[in-house]
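Supplied in structure tokens, the structure appears directly below.
Every protein chain of the complex appears in place save one, which is left out.
A, B and C label the chains in the order they appear, each numbered from 1.
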Amino acid sequence: MVKVLFFAHLKDEAGQEEISIEGNGFTVAQVKDKIAADLGIATLDSVMTAVNEEFANDETIVSEGDTVAFIPPVSGG
Amino acid sequence: MVKVLFFAHLKDEAGQEEISIEGNGFTVAQVKDKIAADLGIATLDSVMTAVNEEFANDETIVSEGDTVAFIPPVSGG
Amino acid sequence: MNERYSRQTLFHPIGDRGQEKIRSKHVLLIGAGALGSANAEFLTRAGIGKLTVVDRDYVEESNLQRQQLYTEKDVRDKLPKAEAAKMHCNDINREVEIEALIMDGTAQSLEPLLEGVSLIIDATDNFETRMVINDLSQKHRIPWIYGACVGSVGMTFTIIPGVTPCLNCLLRSIPIQGMTCDTGGIISPAVQVVVAHQAAEALKILVEDFDAVRQGFTTFDLWRNQYQSMKVGKAKKPDCLSCGDAPTYPFLTPENATKTTVLCGRDTVQVRPPKPRRLQLDKLGNDLNGSGYVVKSNPFLLSVEKEGERMVIFQDGRALIHGTKDMSHAKAMYQRILG
Partner (left out) sequence: MNERYSRQTLFHPIGDRGQEKIRSKHVLLIGAGALGSANAEFLTRAGIGKLTVVDRDYVEESNLQRQQLYTEKDVRDKLPKAEAAKMHCNDINREVEIEALIMDGTAQSLEPLLEGVSLIIDATDNFETRMVINDLSQKHRIPWIYGACVGSVGMTFTIIPGVTPCLNCLLRSIPIQGMTCDTGGIISPAVQVVVAHQAAEALKILVEDFDAVRQGFTTFDLWRNQYQSMKVGKAKKPDCLSCGDAPTYPFLTPENATKTTVLCGRDTVQVRPPKPRRLQLDKLGNDLNGSGYVVKSNPFLLSVEKEGERMVIFQDGRALIHGTKDMSHAKAMYQRILG
């Protein structure tokens, strides 16, 4: 089981703050594709990803027990 | 093992942000006494305590694997 | 809705309906120091209908480092903070009705102000007044938002009567001898984080989005880079005298208030806590010494002096403030040092 957390407006798009997905040994890119398909979220392309509260990129491998957080960057000021 | 976190000026008094203590089945009051004695911290009397990020009081039982945080309340404004 | 609030109504949880609600509400803000001035500015900019600001103090030079709104001119004019806040807020938003009350906030002085108030925001500097606010909140079923800061540390908690635990459930007794801004100092960013949390909670309550209200008790330390949001769901006590099954609102009774008396012919005010305290005079003396006070002590009392003001503090918490007959000023000095 991998825990996935949705930050900011992604929480609304996902309809929930966190979900669990089965499996192990995915890349972050694969997790993004799976979630975009399952939950109908349009854009996880330019979203930042943390795995276990550490900055990750699309090639980072996600293992059993990890927590993946998706954080959309903002530009206002 | 119980993890103990020190917030704010308690971190300086303890000389570190977190320590581990051995044991199981303590009350929070006993943890406070042990730490005050071991680290020479004067006042844990009026400090707030969280066990696993949930508000606790002196009678709360602390078990193996728990995280205890001591948070000194402040009054300024 | 006008252009002024366009970026706030664009935020979906507020929208035009939320903005109308904000416009129709009355907030009571207790304190116009660091937390108070920033909360007043926020509420004014956000378009609150009416804001009542209560403060007993006037603007001093040492306030300018962290207290928004105030200027060097306010210091020169020795303006009362509540009035100075009102004046500056008027320049920012004429649509907001601001009532400035220059007085000490006690159970007796605050209770008559609650008619029509939707929310109380805590911007005080001591736990005694907070416990009064807590009891008034429960008695009159008005939400309040606790906020406090010292050094680089701050904390905040939103109390909704009938839903969340109250401050008396969490603290049970007024903590003895915490750090205050006069002993530990304060940096402005710590103020701002507390205010921001209070402001966000205020918006949620004003637009009646109660599901969004923060459940936890939030604490942070900006210098030590710490943050925790502590769940409090199980902390509500059925036997709590403030919010439990048989409330007595103990902090509304005069016996539980700090007393001040002018000592005849001596230009001195005596300040007496409701119950005898057991101060650690040596620790307090050290703290105050490090804070620029001239400290003299013997085993029974501390004599501390700074900028021409002298206070003698006894171990049981009683104090004599020399060189003044102003009870409210004396109490402010006392609570600034002893929390």
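For the reader, a short list of remarks on this structure follows.
Note that a residue touches a chain if its C-beta (ideal position, glycine included) is under 8 Å from a C-beta of that chain, and two chains touch if they have at least 3 such contacts.
Please read all numbers here as calculations on a predicted model, not as lab measurements.
Every shown chain that the unseen chain touches in the whole complex is listed here: A, C. Only one of C:Lys25, C:His197 or C:Lys331 touches the chain withheld from this view, namely C:His197. Of the listed positions C:Pro80, C:Gly151, C:Pro165 or C:Gly339, the one in contact with the omitted chain in the full complex is C:Gly151.
On the side of subunit C, the interface with the absent chain consists of residues 2-14, 38, 41-42, 45-47, 61-62, 64-66, 68, 70-73, 91-94, 151-152, 181-190, 192-193, 195-197, 199-200, 203-204, 212, 214-216, 222-225, 227, 229, 290-292, 307, using the contact rule stated above. Within subunit A, the residues in touch with the undisplayed chain are 7-9, 11, 17, 42-43, 45-46, 48, 50, 53-55, 69, 71-77.
What we mean here is this: only the chains that are shown with their structure count from here on.
Taking each chain's centre as the mean of its C-alpha atoms, subunit A lies 40 Å from subunit C. Our note on geometry: subunit B versus subunit C, Cα centroid distance of 27 Å, whole angstroms.
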